[in-house]
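Every protein chain but one is kept in place in this view of the complex.
Right after this comes subunit A.
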């Protein structure tokens, strides 16, 4: 396992710092260690990706550091600091960041909004939570501005709509607008494109990178898609069975993987090209 290059850089201030994070989940079949002694950090304007298969513990890591796992079913240990503040030892601390500098882009936009509340009311609520915009008119104007920023057409009409009336891609834009309302310094994106059509995936990633560029947002990207990882990341951590098996610079991990598991993960990506009958079919239980 290679060490992270930025650990040696002295002026580096981490937006997110995770040290020896472990998550034990209480299941019907006993205690299951979903995340095992994981450490990483993300600086301003940086994108760190955790890549792994389903069940590798990557989403659990994200949910754990956001304190979104049910407290009676998940036991967390280690340290998680957001902008230097420990959010693990006191579960009230995270509430100061939620919706104010910290935002989550969920995996499935279709189930991420309340079906009985309009897009507008859920967006306006997120704006109110920041406490920075006051008054009905100003909040409405801000909502329109945010939807414009995520390039949703016919803003005024969309605000009145309900989640079931929008496509997955549009809903993910709405959720990014909601995230944007919090003026995010740390954006946790939990497989933000995996539930979307291939044709809209790139647009969503572009939008996130654009936010990063203009705001200097730190992004934690959770994905199983090596293509996504290569496109957006500065640093990649490869996760298997709750552990980081390989960590390093994005280009290096993708092009010169040092671990057998990473090589298998890379090989599992379907490539467009001539059909090679002689190629052995790799089983996905790498």
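Simple rule for what comes next: a contact is a pair of C-beta atoms (placed from the backbone, for glycine too) under 8 Å apart; a residue touches a chain by one contact, two chains touch by 3 or more; residues count from 1.
To be clear about the criterion, contacts and distances are computed from a predicted model.
**Q** Under which of the names "Integral membrane protein", "ABC transporter permease", "ArsR family transcriptional regulator" or "Succinate dehydrogenase flavoprotein subunit" is the non-displayed chain listed in UniProt?
**A** The missing chain's protein name, per its UniProt entry, is "ABC transporter permease".
**Q** From the listed residues A:182, A:201, A:247 or A:262, report the one that touches the chain absent from this view.
**A** A:182
**Q** Looking at the full complex, which residue from A:100, A:140 or A:264 touches the chain that isn't shown here?
**A** If we include the chain that is not displayed, A:100 is the one touching it.
**Q** Where does subunit A touch the missing chain, residue by residue?
**A** Residue positions of subunit A that touch the missing chain: 66, 68, 95, 98-100, 103-104, 106, 108, 111-118, 122, 125-126, 129, 152-154, 158, 161-162, 164-167, 170, 175, 178-179, 182.
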